[in-house]
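Every protein chain of the complex appears in place save one, which is left out.
Showing chain A:
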Amino acid sequence: MADQKASTSIEAVESGLAAQGYIASRQIATAVYLSQQIEKPILVEGPAGVGKTELAKAIAAWRGMKMIRLQCYEGLDEAKALYEWKYAKQLLYTQILKDKLGEVLGGAQTLHAALDQLHDFGDVFFSKEFVEPRPLLQALEQPGGCVLLIDEIDKSDAEFESLLLEILSDFQVTIPELGTVSAITPPTVILTSNSERDLGDALKRRCLHLHIGFPEQRLEERIVESRVPGISQALRRQMVGFIHEIRSLDLKKLPSVSETIDWARVLVLLQASELDTDIVKDTLNVLLKYEADIEAASPQVTTFIAKAARSNVFG
């Protein structure tokens, strides 16, 4: 997997991602291309289920690189994200080396000399051997580069953002005992956010800002085509048209691409050849995740199916 395909142009990115089953819009492809060229992380925002995490996976698969994922949550700190000392190992080694201590200090005549020798000894214990690399450090240490996915950054605390700044702008981290660790090959960094809280300007400034919204109808049809090959073209158009109608409603949680794909799978499984009111009402719970949303949508089902069918004729 060593051959790193250089992304020579935006079209190459698009087709490369498409080969991994990720149908990217031109904006997405441009962002991926640019992030590679000017070595900047991408901050992806957008509603849940539009393929933010999927994008990172697709890039990793396309470039044949390892993907390292850091899932953010409240209370995430540097011990879990960056590095940690292997306390147990340090303790164990001290116990084993206890006997050696006499030899180490044996030659020392004065207290000062003994201390000096002990200092050298201490440095051994705070060396690379005893560092447990966590995702961020791991990503820097990959010789062939990797895709670092920092998922749902908005879930973490504001302090954690500041921790990321050094990595994002210079691809390096500073460990007080060891010094600065720079990336062997700068990783491709993807950050995702559901806009649950506003991210700091410092973080945003270091990233390319990509917003993935709900895709256009044509694009969504292509996505369904690539993900659920078994579905007929007529049904595909009809169901995507229907979902676009649903998205015009004022719902608590609008169905996104992942729901579209799930629904397409369900329809294939039920061997539906076209949408009708009964089958839609039976499977509406795949699309809508709240009881109130289902109640709000069900009276409209028949009109939406008719609309979707009509747009089919003209589209």
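Everything below uses one rule, namely that a contact is a pair of C-beta atoms (placed from the backbone, for glycine too) under 8 Å apart; a residue touches a chain by one contact, two chains touch by 3 or more; residues count from 1.
Keep in mind that, in the parts below, contacts and distances are computed from a predicted model.
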| item | value |
| --- | --- |
| Protein name, per the UniProt record, of whichever chain is missing from view ("Cytochrome aa3 subunit 2", "VWA containing CoxE family protein", "Dynein regulation protein LC7" or "ABC transporter permease") | "VWA containing CoxE family protein" |
| Candidate in contact with the missing chain, chosen from A:23, A:65 or A:210 | A:210 |
| Hidden partner chain, touching residue among A:78, A:141, A:157 or A:262 | A:157 |
| Of A:26, A:89 or A:218, the one touching the omitted chain in the full complex | A:26 |
| Missing-chain contacts mapped onto chain A | 10, 26-27, 30-31, 33-34, 37-38, 40, 45, 75, 157-159, 197-198, 201, 204-205, 208-211 |
